[in-house]
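This is the structure I have questions about; it appears just below.
Note that one protein chain is taken out, while the other chains of the complex remain in position.
Think of it as A, B and C in the order they're written, each chain with its own count starting at 1.
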Amino acid sequence: MELYNGPLDVKEIFGRWLDEEAESNYGAYIPFVGTIRAEDGIDALSFDIYEPVLKAWFDAWQERAKERGAVVKMAHAIGDVPVHTSSYISAVFSPKRRVALELIDEFVEDFKANAPIWKYDVRNGERIYAEDRSTPMDGAGLLA
Amino acid sequence: MELYNGPLDVKEIFGRWLDEEAESNYGAYIPFVGTIRAEDGIDALSFDIYEPVLKAWFDAWQERAKERGAVVKMAHAIGDVPVHTSSYISAVFSPKRRVALELIDEFVEDFKANAPIWKYDVRNGERIYAEDRSTPMDGAGLLA
Amino acid sequence: MVTVEFLGPIGKAPLQMEAATLAEVAAKLKEDEALVSWLQKCAVALNDTMVNDLNTPLKEGDRISILPPVCGG
Partner (left out) sequence: MVTVEFLGPIGKAPLQMEAATLAEVAAKLKEDEALVSWLQKCAVALNDTMVNDLNTPLKEGDRISILPPVCGG
(Lines give C-alpha, C1' and ligand atoms only; values in the text may rest on other atoms or scores of the structure.)
Protein backbone atom coordinates (compact mmCIF):
# COMPACT_ATOMS: atom_id res chain seq x y z
CA MET A 1 0.00 0.00 0.00
CA GLU A 2 1.40 3.35 -1.08
CA LEU A 3 0.21 6.83 -0.10
CA TYR A 4 1.44 9.96 -1.87
CA ASN A 5 1.01 13.65 -1.27
CA GLY A 6 -0.76 14.95 -4.37
CA PRO A 7 -1.35 13.26 -7.75
CA LEU A 8 0.03 9.79 -8.51
CA ASP A 9 2.79 9.14 -11.03
CA VAL A 10 0.62 6.58 -12.82
CA LYS A 11 3.23 5.32 -15.31
CA GLU A 12 5.90 4.87 -12.63
CA ILE A 13 3.53 2.93 -10.37
CA PHE A 14 2.11 0.78 -13.18
CA GLY A 15 5.59 -0.05 -14.47
CA ARG A 16 7.09 -0.76 -11.07
CA TRP A 17 4.26 -3.12 -10.12
CA LEU A 18 4.70 -4.87 -13.48
CA ASP A 19 8.43 -5.29 -12.76
CA GLU A 20 7.81 -6.45 -9.17
CA GLU A 21 5.73 -9.38 -10.43
CA ALA A 22 7.67 -10.02 -13.66
CA GLU A 23 8.91 -13.41 -12.44
CA SER A 24 5.89 -14.38 -10.30
CA ASN A 25 4.23 -16.29 -13.14
CA TYR A 26 0.93 -14.42 -13.00
CA GLY A 27 -1.00 -14.57 -16.28
CA ALA A 28 -3.28 -11.60 -15.63
CA TYR A 29 -2.52 -8.08 -14.35
CA ILE A 30 -5.48 -5.70 -14.06
CA PRO A 31 -4.88 -2.20 -12.74
CA PHE A 32 -7.70 0.25 -12.09
CA VAL A 33 -6.67 3.89 -12.55
CA GLY A 34 -8.95 6.57 -11.09
CA THR A 35 -8.61 10.05 -12.56
CA ILE A 36 -10.25 13.29 -11.41
CA ARG A 37 -12.97 14.36 -13.83
CA ALA A 38 -13.62 17.98 -14.66
CA GLU A 39 -17.21 18.45 -13.47
CA ASP A 40 -19.30 20.90 -11.47
CA GLY A 41 -16.62 23.55 -11.86
CA ILE A 42 -14.13 21.91 -9.50
CA ASP A 43 -10.41 22.67 -9.70
CA ALA A 44 -9.35 19.55 -7.83
CA LEU A 45 -10.50 16.93 -5.39
CA SER A 46 -8.80 16.63 -2.03
CA PHE A 47 -8.47 13.59 0.23
CA ASP A 48 -8.03 12.84 3.93
CA ILE A 49 -6.95 9.31 4.82
CA TYR A 50 -6.95 7.52 8.15
CA GLU A 51 -3.94 5.35 7.52
CA PRO A 52 -4.11 2.78 10.39
CA VAL A 53 -7.61 1.59 9.44
CA LEU A 54 -6.79 1.75 5.72
CA LYS A 55 -3.76 -0.44 6.36
CA ALA A 56 -5.88 -2.99 8.27
CA TRP A 57 -8.45 -2.97 5.45
CA PHE A 58 -5.74 -3.48 2.85
CA ASP A 59 -3.99 -6.24 4.82
CA ALA A 60 -7.29 -8.13 5.12
CA TRP A 61 -7.69 -7.85 1.34
CA GLN A 62 -4.16 -9.07 0.78
CA GLU A 63 -5.09 -12.20 2.77
CA ARG A 64 -8.32 -12.67 0.85
CA ALA A 65 -6.46 -12.37 -2.45
CA LYS A 66 -3.79 -14.81 -1.31
CA GLU A 67 -6.44 -17.47 -0.60
CA ARG A 68 -7.36 -17.19 -4.28
CA GLY A 69 -3.74 -17.33 -5.46
CA ALA A 70 -3.69 -13.62 -6.24
CA VAL A 71 -2.01 -10.41 -5.12
CA VAL A 72 -3.56 -6.95 -4.71
CA LYS A 73 -1.77 -3.60 -4.74
CA MET A 74 -2.95 -0.09 -4.03
CA ALA A 75 -1.79 3.51 -4.21
CA HIS A 76 -3.76 6.61 -3.19
CA ALA A 77 -3.23 10.34 -3.04
CA ILE A 78 -3.47 12.52 0.09
CA GLY A 79 -4.41 16.19 -0.22
CA ASP A 80 -5.23 18.02 -3.45
CA VAL A 81 -5.39 16.22 -6.81
CA PRO A 82 -6.08 18.52 -9.78
CA VAL A 83 -8.59 17.71 -12.51
CA HIS A 84 -7.24 15.22 -15.13
CA THR A 85 -4.62 13.79 -12.77
CA SER A 86 -4.93 10.52 -10.84
CA SER A 87 -5.76 9.94 -7.20
CA TYR A 88 -6.06 6.17 -7.07
CA ILE A 89 -4.59 3.02 -8.56
CA SER A 90 -5.37 -0.47 -7.43
CA ALA A 91 -4.37 -3.69 -9.13
CA VAL A 92 -4.78 -7.44 -9.07
CA PHE A 93 -2.29 -10.04 -10.28
CA SER A 94 -3.46 -13.62 -10.59
CA PRO A 95 -2.53 -16.78 -12.47
CA LYS A 96 -5.79 -16.79 -14.45
CA ARG A 97 -8.04 -14.11 -15.91
CA ARG A 98 -11.34 -15.13 -14.26
CA VAL A 99 -10.06 -14.64 -10.71
CA ALA A 100 -8.39 -11.37 -11.70
CA LEU A 101 -11.56 -9.96 -13.31
CA GLU A 102 -13.70 -10.91 -10.32
CA LEU A 103 -11.20 -9.67 -7.72
CA ILE A 104 -10.61 -6.26 -9.29
CA ASP A 105 -14.36 -5.63 -9.25
CA GLU A 106 -14.80 -6.74 -5.62
CA PHE A 107 -11.63 -4.95 -4.48
CA VAL A 108 -12.54 -1.61 -6.09
CA GLU A 109 -16.17 -1.74 -4.92
CA ASP A 110 -15.20 -2.61 -1.34
CA PHE A 111 -12.58 0.13 -1.48
CA LYS A 112 -15.29 2.67 -2.41
CA ALA A 113 -17.52 1.42 0.41
CA ASN A 114 -15.06 0.84 3.23
CA ALA A 115 -11.65 2.47 2.76
CA PRO A 116 -11.39 5.27 5.37
CA ILE A 117 -10.85 8.10 2.90
CA TRP A 118 -12.76 11.38 2.79
CA LYS A 119 -13.21 13.37 -0.38
CA TYR A 120 -13.59 17.13 -0.76
CA ASP A 121 -14.36 19.28 -3.79
CA VAL A 122 -11.88 22.10 -4.23
CA ARG A 123 -13.47 25.21 -5.72
CA ASN A 124 -11.79 28.63 -5.66
CA GLY A 125 -9.45 27.41 -2.96
CA GLU A 126 -12.30 26.19 -0.73
CA ARG A 127 -12.46 22.56 0.43
CA ILE A 128 -16.03 21.20 0.62
CA TYR A 129 -16.81 17.69 1.93
CA ALA A 130 -18.36 15.58 -0.89
CA GLU A 131 -21.11 14.41 1.43
CA ASP A 132 -23.64 13.53 -1.28
CA ARG A 133 -21.17 11.15 -2.93
CA SER A 134 -19.98 9.54 0.30
CA THR A 135 -21.10 6.20 1.75
CA PRO A 136 -21.49 5.25 5.42
CA MET A 137 -19.04 2.43 6.19
CA ASP A 138 -20.18 -1.06 7.21
CA GLY A 139 -21.48 -0.80 10.77
CA ALA A 140 -22.27 2.91 10.59
CA GLY A 141 -24.76 4.24 13.16
CA LEU A 142 -23.41 2.16 16.06
CA LEU A 143 -23.33 5.13 18.43
CA ALA A 144 -26.59 6.74 17.26
CA MET B 1 -6.30 -1.95 -32.49
CA GLU B 2 -2.58 -2.67 -32.57
CA LEU B 3 -0.82 -5.86 -33.68
CA TYR B 4 2.87 -6.46 -33.02
CA ASN B 5 5.34 -9.09 -34.09
CA GLY B 6 6.49 -10.72 -30.83
CA PRO B 7 6.01 -9.58 -27.22
CA LEU B 8 4.29 -6.30 -26.36
CA ASP B 9 6.08 -3.32 -24.88
CA VAL B 10 3.56 -3.16 -22.04
CA LYS B 11 4.78 0.06 -20.42
CA GLU B 12 4.91 1.95 -23.71
CA ILE B 13 1.38 0.87 -24.66
CA PHE B 14 -0.08 1.54 -21.19
CA GLY B 15 1.51 4.98 -21.04
CA ARG B 16 0.59 5.97 -24.58
CA TRP B 17 -3.06 5.00 -24.05
CA LEU B 18 -3.06 6.99 -20.81
CA ASP B 19 -1.68 10.03 -22.69
CA GLU B 20 -4.15 9.62 -25.58
CA GLU B 21 -7.09 9.96 -23.18
CA ALA B 22 -5.46 12.43 -20.75
CA GLU B 23 -7.88 15.21 -21.71
CA SER B 24 -10.94 13.06 -22.49
CA ASN B 25 -12.33 13.40 -18.95
CA TYR B 26 -12.64 9.67 -18.27
CA GLY B 27 -12.62 8.84 -14.57
CA ALA B 28 -11.73 5.15 -14.90
CA TYR B 29 -9.02 3.42 -16.95
CA ILE B 30 -8.80 -0.37 -16.63
CA PRO B 31 -6.21 -2.23 -18.67
CA PHE B 32 -5.98 -6.01 -18.73
CA VAL B 33 -2.44 -7.30 -19.30
CA GLY B 34 -2.02 -10.94 -20.35
CA THR B 35 1.38 -12.50 -19.72
CA ILE B 36 2.66 -15.91 -20.83
CA ARG B 37 2.89 -18.25 -17.83
CA ALA B 38 5.67 -20.80 -17.49
CA GLU B 39 3.77 -24.09 -17.43
CA ASP B 40 3.91 -27.54 -19.00
CA GLY B 41 7.52 -26.96 -20.04
CA ILE B 42 6.71 -24.44 -22.78
CA ASP B 43 9.31 -21.95 -24.00
CA ALA B 44 6.78 -19.60 -25.53
CA LEU B 45 3.29 -19.34 -26.91
CA SER B 46 2.80 -18.42 -30.55
CA PHE B 47 -0.19 -16.73 -32.21
CA ASP B 48 -1.80 -16.58 -35.65
CA ILE B 49 -4.28 -13.78 -36.21
CA TYR B 50 -6.83 -13.28 -38.97
CA GLU B 51 -6.75 -9.51 -39.03
CA PRO B 52 -9.83 -8.60 -41.15
CA VAL B 53 -12.26 -10.47 -38.89
CA LEU B 54 -10.44 -9.28 -35.75
CA LYS B 55 -10.77 -5.70 -37.00
CA ALA B 56 -14.53 -6.18 -37.57
CA TRP B 57 -14.89 -7.72 -34.10
CA PHE B 58 -13.00 -4.83 -32.54
CA ASP B 59 -14.93 -2.16 -34.47
CA ALA B 60 -18.23 -3.66 -33.29
CA TRP B 61 -16.92 -3.49 -29.70
CA GLN B 62 -15.84 0.09 -30.18
CA GLU B 63 -19.45 0.89 -31.15
CA ARG B 64 -20.85 -1.02 -28.19
CA ALA B 65 -18.50 0.82 -25.82
CA LYS B 66 -19.43 4.18 -27.37
CA GLU B 67 -23.12 3.57 -26.64
CA ARG B 68 -22.12 3.31 -22.98
CA GLY B 69 -19.94 6.44 -23.11
CA ALA B 70 -16.74 4.40 -23.05
CA VAL B 71 -13.74 3.59 -25.23
CA VAL B 72 -11.98 0.23 -25.69
CA LYS B 73 -8.42 -0.36 -26.87
CA MET B 74 -6.54 -3.51 -27.74
CA ALA B 75 -3.05 -4.72 -28.59
CA HIS B 76 -2.00 -8.28 -29.42
CA ALA B 77 1.14 -10.13 -30.41
CA ILE B 78 1.63 -12.15 -33.60
CA GLY B 79 4.14 -15.04 -33.64
CA ASP B 80 6.24 -16.20 -30.71
CA VAL B 81 5.89 -14.67 -27.24
CA PRO B 82 8.35 -16.08 -24.67
CA VAL B 83 7.35 -17.08 -21.15
CA HIS B 84 7.00 -14.08 -18.76
CA THR B 85 6.46 -11.58 -21.57
CA SER B 86 3.07 -10.21 -22.65
CA SER B 87 0.93 -11.14 -25.63
CA TYR B 88 -2.22 -9.15 -24.98
CA ILE B 89 -3.41 -5.85 -23.54
CA SER B 90 -6.92 -4.57 -23.70
CA ALA B 91 -8.35 -1.58 -21.91
CA VAL B 92 -11.52 0.33 -21.16
CA PHE B 93 -11.83 4.05 -20.45
CA SER B 94 -15.13 5.35 -19.13
CA PRO B 95 -16.49 8.29 -17.16
CA LYS B 96 -17.51 6.09 -14.22
CA ARG B 97 -16.09 2.99 -12.57
CA ARG B 98 -19.16 0.74 -12.77
CA VAL B 99 -19.33 0.81 -16.58
CA ALA B 100 -15.56 0.32 -16.81
CA LEU B 101 -15.56 -2.71 -14.48
CA GLU B 102 -18.43 -4.33 -16.36
CA LEU B 103 -17.06 -3.58 -19.82
CA ILE B 104 -13.55 -4.88 -19.17
CA ASP B 105 -15.03 -8.20 -18.04
CA GLU B 106 -17.36 -8.51 -21.06
CA PHE B 107 -14.71 -7.30 -23.49
CA VAL B 108 -12.01 -9.73 -22.29
CA GLU B 109 -14.41 -12.69 -22.12
CA ASP B 110 -15.81 -12.04 -25.59
CA PHE B 111 -12.25 -11.60 -26.84
CA LYS B 112 -11.36 -15.07 -25.52
CA ALA B 113 -14.46 -16.55 -27.14
CA ASN B 114 -14.60 -14.78 -30.48
CA ALA B 115 -11.40 -13.01 -31.48
CA PRO B 116 -9.96 -14.92 -34.49
CA ILE B 117 -6.62 -15.77 -32.89
CA TRP B 118 -5.02 -19.20 -32.72
CA LYS B 119 -2.61 -20.19 -29.99
CA TYR B 120 0.26 -22.67 -30.18
CA ASP B 121 2.57 -24.03 -27.50
CA VAL B 122 6.23 -23.71 -28.44
CA ARG B 123 8.35 -26.55 -27.06
CA ASN B 124 11.86 -27.29 -28.33
CA GLY B 125 11.19 -25.19 -31.41
CA GLU B 126 8.00 -27.09 -32.26
CA ARG B 127 4.69 -25.23 -32.64
CA ILE B 128 1.68 -27.25 -31.36
CA TYR B 129 -1.92 -25.98 -31.68
CA ALA B 130 -3.40 -25.45 -28.17
CA GLU B 131 -6.55 -27.31 -29.18
CA ASP B 132 -7.63 -28.30 -25.66
CA ARG B 133 -7.64 -24.65 -24.54
CA SER B 134 -9.38 -23.33 -27.65
CA THR B 135 -13.08 -22.46 -27.99
CA PRO B 136 -15.27 -22.80 -31.09
CA MET B 137 -16.46 -19.34 -32.12
CA ASP B 138 -20.13 -18.32 -32.04
CA GLY B 139 -21.84 -20.08 -34.95
CA ALA B 140 -19.28 -22.91 -35.20
CA GLY B 141 -20.44 -26.08 -36.97
CA LEU B 142 -22.35 -24.25 -39.72
CA LEU B 143 -20.80 -26.36 -42.48
CA ALA B 144 -20.84 -29.70 -40.58
CA MET C 1 -10.03 7.85 30.58
CA VAL C 2 -10.56 7.07 26.91
CA THR C 3 -10.01 9.37 23.95
CA VAL C 4 -12.57 9.93 21.21
CA GLU C 5 -11.28 11.32 17.92
CA PHE C 6 -13.35 12.63 15.04
CA LEU C 7 -11.98 11.86 11.57
CA GLY C 8 -12.16 13.59 8.20
CA PRO C 9 -14.81 16.26 7.72
CA ILE C 10 -16.27 16.24 11.24
CA GLY C 11 -13.66 18.81 12.19
CA LYS C 12 -13.91 18.47 15.96
CA ALA C 13 -11.04 18.26 18.43
CA PRO C 14 -10.56 14.95 20.33
CA LEU C 15 -12.47 14.44 23.59
CA GLN C 16 -11.38 12.66 26.73
CA MET C 17 -13.96 10.97 28.93
CA GLU C 18 -14.59 8.24 31.49
CA ALA C 19 -16.47 5.34 29.89
CA ALA C 20 -16.60 1.58 30.56
CA THR C 21 -18.33 0.61 27.31
CA LEU C 22 -19.05 2.05 23.86
CA ALA C 23 -22.66 2.50 24.99
CA GLU C 24 -21.44 4.98 27.60
CA VAL C 25 -19.41 6.80 24.96
CA ALA C 26 -22.51 6.99 22.76
CA ALA C 27 -24.58 8.46 25.60
CA LYS C 28 -22.00 11.15 26.29
CA LEU C 29 -21.48 12.09 22.65
CA LYS C 30 -25.23 12.52 22.15
CA GLU C 31 -25.21 15.33 24.66
CA ASP C 32 -23.61 17.40 21.84
CA GLU C 33 -26.47 18.14 19.45
CA ALA C 34 -24.12 18.93 16.59
CA LEU C 35 -22.81 15.36 16.78
CA VAL C 36 -26.15 13.55 16.69
CA SER C 37 -26.60 13.70 12.93
CA TRP C 38 -22.98 12.60 12.39
CA LEU C 39 -23.36 9.60 14.71
CA GLN C 40 -26.18 8.14 12.62
CA LYS C 41 -23.87 7.75 9.64
CA CYS C 42 -20.51 7.18 11.33
CA ALA C 43 -18.70 3.89 11.85
CA VAL C 44 -16.46 3.30 14.86
CA ALA C 45 -12.95 1.95 15.39
CA LEU C 46 -11.44 0.98 18.75
CA ASN C 47 -7.66 1.29 18.75
CA ASP C 48 -7.79 1.21 14.92
CA THR C 49 -9.93 -1.93 14.67
CA MET C 50 -13.48 -1.53 13.37
CA VAL C 51 -16.11 -2.47 15.99
CA ASN C 52 -19.80 -3.35 15.81
CA ASP C 53 -20.86 -4.03 19.39
CA LEU C 54 -22.06 -1.33 21.80
CA ASN C 55 -21.18 -3.59 24.74
CA THR C 56 -17.50 -3.61 23.79
CA PRO C 57 -15.70 -3.00 27.12
CA LEU C 58 -13.18 -0.17 27.28
CA LYS C 59 -9.99 0.15 29.27
CA GLU C 60 -7.79 3.03 30.37
CA GLY C 61 -6.10 4.71 27.40
CA ASP C 62 -8.37 3.27 24.70
CA ARG C 63 -8.72 5.33 21.56
CA ILE C 64 -12.10 5.48 19.81
CA SER C 65 -12.29 6.82 16.25
CA ILE C 66 -15.47 8.15 14.68
CA LEU C 67 -15.41 7.57 10.88
CA PRO C 68 -17.88 9.56 8.74
CA PRO C 69 -19.12 8.42 5.29
CA VAL C 70 -16.22 7.69 2.92
CA CYS C 71 -15.48 8.24 -0.74
CA GLY C 72 -12.01 7.14 -1.79
CA GLY C 73 -10.83 6.77 -5.35
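FYI, a contact is a pair of C-beta atoms (placed from the backbone, for glycine too) under 8 Å apart; a residue touches a chain by one contact, two chains touch by 3 or more.
Nothing here was measured: the structure is a model prediction, and the numbers come from that model.
Looking at the complex as a whole, the chain kept out of the display touches B. Listed here are the chain B residues that touch the chain not shown: 34, 47-50, 52-53, 56, 76, 87-88, 108, 111-120, 129-131, 133-144.
The criterion applied here is as follows: only the chains that are shown with their structure count from here on.
We define each chain's centre as the mean of its Cα atoms; on that basis chain A and chain B are separated by 25 Å. Note on chain placement: the centre of chain B and the centre of chain C lie 49 Å apart, centres being C-alpha means.
Shown for chain A are the residues in touch with two or more other chains, namely 34, 108, 112. Residues of chain C in contact with two or more other chains: 73.
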